[in-house]
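Missing here: one protein chain of the complex. Every other protein chain is in place.
What follows is chain A.
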Amino acid sequence: MPLALSPTTVPVVVDDAKCIADKGCTVCVDVCPLDVLRISDLTGKAYMKFDECWYCMPCETDCPTGAVTVNIPYLLR
């Protein structure tokens, strides 16, 4: 039973130009109650790794540079 990839469009979007995760910031990753954000090894920027969002908004509200936007998950929109 191999696992297949099931693509989803993720609700949390990060503006790489504004994100300062590569400078050591982890605020959005820290405050997410569902722990779904990670810092990319490739880009050094934050991104949504797991599509498990409560669209609650601490990541957007607490981001010091305004890099994070929370959209409503597509299935609810």
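Simple rule for what comes next: a contact is a pair of C-beta atoms (placed from the backbone, for glycine too) under 8 Å apart; a residue touches a chain by one contact, two chains touch by 3 or more; residues count from 1.
Note that in this section contacts and distances are computed from a predicted model.
Choosing from "Peptidoglycan glycosyltransferase MrdB", "YdbS-like PH domain-containing protein", "ABC transporter permease" or "Reductase", the protein name stored in UniProt for the chain missing from the display reads "Reductase".
Although one chain is hidden here, its contacts on chain A can still be listed: residues 1-3, 30-35, 38, 49-50, 52-58, 61-62, 70-73, 75-77.
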